[in-house]
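Structure, as structure tokens:
Apart from one protein chain that is not included, each protein chain of the complex appears where it belongs.
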Amino acid sequence: MAAVQETVDRVRSIDVEQYKYGFVTEIESDKAPKGLSEDTVRFISAKKSEPAWMLEWRLEAYRRWLTMTEPGWARVEYPKIDYQDLYYYSAPKPKKQVSSLDEIDPEILKTYEKLGIPLREVAMLEGVEPRPGEADTAKRKIAVDAVFDSVSVATTFKEELMKAGVIFMPISEAIREHPDLVKKYLGSVVPTSDNFFATLNSAVFSDGSFVYVPPGVRCPMELSTYFRINERNTGQFERTLIIADKGAYVSYLEGCTAPQRDENQLHAAVVELVALDDAEIKYSTVQNWYPGNSEGVGGIYNFVTKRGDCRGANSKISWTQVETGSAITWKYPSCILRGDNSRGEFYSIAISNGYQQVDSGTKMIHLGRNTTSRIISKGIAAGKSQNTYRGLVTAHRKATGARNFTACDSLLIGDQCGAHTVPYVEAKNSSALFEHEATTSKISEDVLFYCIQRGLSQEEAVGLVVNGFVKDVLQQLPMEFAVEAQKLISISLEGSVG
Amino acid sequence: MGAAIRPARTIAELGLADIYATSRQSLPGGTDIAAVRAAAFNHFALAGLPHSRVEAWKYTDLRRLMRDAKPLAAPPDIKAKARVHDAGALFATLGFRRLVIVNGAFAADLSDLAGLETGLTIRSMAEALALDEPLLSQGLGPMVPADEPALALNTALAGDGVVITVLPGATIERPIHLVFVNTGAAAAAMVTRSLVVVGGGARATFVETHEGPDHQDYQVNTVLQLVVGDAAEVDHFKITREGGAAVHVATLLANIGARAKFNELGFTAGGAVVRNQLFVLIAGKGTEANLRGLSLLAGRQHADTTLAVDHAAAGSQSRETFKAVVDDEARSVFQGKISVRPQAQQTDAKMTTRVLLLSDNAEADGKPELEIFADDVQCGHGATTGTLDDQLKFYLMARGIPEKEAEALLIQAFAGEVVETIGHEGIRDALMDATLGWLGQRG
Partner (left out) sequence: MTALLEIRNLQAEIAGRKILDGLDLTVNAGEVHAIMGPNGAGKSTLSYVLAGKPGYEVTGGEVLFKGEDLLAMPPDERAAKGVFLAFQYPLEIPGVATMTFLRAALNAQRRKRGEEELSSPDLVKRVRETAKNLGIDAEMLRRPLNVGFSGGEKKRNETMQMALLEPLLCVLDETDSGLDIDALKIVANGVNQLRSKERGMIVITHYQRLLDYIVPDIVHVLSAGRIVRTGGKELALELESTGYAQYQSEAA
């Protein structure tokens, strides 16, 4: 409880002006020269001691990227990004070879302490310490693969996972240690040519998490990554690859914070999920990156490609996201429902305040027979923000019996913001049954007054009503995350009502 | 970003440029109109025919669907006129005031211009253009979204149509029936433009029918500009039953004043490629707009309804209800966007779309969109796509009704939910008959 309470307390005190995670860790960085060229790509690959095939893969992506143009269809506006004015690699300089947690730069550990991340095995998130009489503690454990700028600095719980046969390590290590798995799956969901930002990521990704859960294994704990952007002007390009082999199950949590910066920072991650026959992957994100200040200056540009492939029959992929941060969010976690009877889910809460711009949603691509999908999206726009749900549901010719249910609800707080819903629904099969509902409304003044008459302050009342509005999605989060997310939601809306 | 992409000109685009160049001198209108036409054609020429990368035309790639540009239709001769007596038969017995537009030209001799009600005026668009009336040069200009290619093309090439005005306070009981008919003597293009201005507090009903022969390959680009004054009540019906090879692109530009009642219904059951685009601006407060559509599609038909409702004033209400029945290899497209501007508080807008797919190869694409900039609103949309309810079908069959008949009953009920909302009994019955006729052809 304590660890999370601390996080919560810290997060509670965040406001648009004073982002408490906006501290900078003073450590030496090992940087690639500014700008992007084949040399940058080679530099990164060499830093990682990558095999030749990996370098080739990156270079191919880089060459492809040169021919591509930045997409402009989303409802987001930002000044042109100068891709030659960014650093593409930044790693903390190891003082020596890291073999245990104790050897990690204490400055970095301190950073995580401030964030309330349980890097050490004893420090677990809420309720992790076994309560008296609680037998099943394994479920409550969370393994953390912390990404500090671009390099995974430590991986906890490695041993216990090894026992179960689960591979959980930085992807840079996996490239060296499990080349066959990486070769087989990397880029198989998000090809190097997929889109401008994903292709850029393929060329310059520095690190990220790799998970492989072998057949029939239920991963004994929740896996978690905390991303953090530290270095000034560092684009961060994580690459995450998760494979659940036949009959396997894994739940993965991703949380993000970044220190305050005046310049906008580019973040272009790629996450690929592969679920084989009867496998299930649950991927949860709580994103509270720096949204920029109250004038709309600064903040993270979050251009992320997340896609899951339900490759096997009866497989299931479920995305849950709570998006409260970033100046710009451009993100569409998607499911390709290839296997017969496979299922995709997308549960989303996207909150925008200040000058934030969110363009997020999902794609459910029904290819196999009797595939089902469910989309629950809750958008909340406050301040001067713009909040767009953009989604696609499509059933191809052979996708007989495809089913989708979509509910998109938007809530407006104040009259300076905008909430938009742009769903694409495409049925190429008569047996497909698609249902889509969307509503846009504001918080009723009468409901607020009712709460206030019972003694709640205006902000408490808004928080309560909003948390009710997003409840269906919050319920999808693992408990430890849900509590934090609930607080974050209230915090994100601070100052949105006058 | 779309502007940067400029693929090679298609045969149809080159053909259109040629048509404009050769006919611009002979198109009706003085210098003001000519200038508006030139600007419009420039807009069109820059963008070219709309294609799938143009968001508003995502599902109707006109560059692909329009293989060539047909020459503008010649004015109808006596023989052609003789052939159009049974046009608009759907409403023939209802005593509507018929205005006949043959092969793109208003035929006064075939139209019923006798005994015009007080406050009602009717003229040919070609005549009005020839007079270079400011009403037209202004009307052709500002109301047209500059980036709308089909509209720009119409502005550039429109030859005729009708201009109707209803003076403020006038009540025109007798519905006005605009009969658009192609006689099919040659493969040609009909580009028509009409303007209807209904004054404050006035009431009128307009019915458009569009038809032509199945054997002829022809193209229609038709535009209706409709201005509904404050507290006016206007019903507008558009029935599209073009021939089986026709490409029909229609645009409705409606500007609705305050406290008005506007009822719109589109019924589409013909044509190879049909695009109905509706731009409805709710410019005044306290208005009620009721927008409905029903498409009955079979064979390889492609019908696209694209609707943009722009709530620009507070306290108005709009209801959008669109349904499609799609059989064989036909494709239904519905894009509907409700926009609520910052000042349009207390807007109440609800859109419902439902598609019934009757065949494995039928296709339905939909994009119901909300764009909301005001906070005190109640807006929503619901969209469903699916096939006939098996349980209902079984229930009917268990009562002894043969399968086809059971299906027909269910489809009729589905379509009926739109048709039954029509207040005018004669129009309602006629469209129900047309629906039954379509079901009968299904066999």
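First chain written, first letter: the chains are A and B, and each begins at residue 1.
Just so it is clear, a contact is a pair of C-beta atoms (placed from the backbone, for glycine too) under 8 Å apart; a residue touches a chain by one contact, two chains touch by 3 or more.
This structure is a prediction, so every number in the text was calculated from the model and none was measured.
By the touch rule given at the top, the unshown chain touches A in the complete complex.
The missing chain, though absent from the display, is touched by one residue of A:82, A:180 or A:445; that residue is A:445. Of the residues in chain A, those that touch the hidden partner chain are 444-447, 449-458, 460, 464-465, 467-472.
In this section, only the chains that are shown with their structure count from here on.
Per the touch definition, chain A reaches chain B in the complex via residues 69, 71-73, 397, 410, 412-415, 417-442. Those residues of chain B whose C-beta lies close enough to touch chain A in the complex are 1, 55, 342, 345, 355, 357-387.
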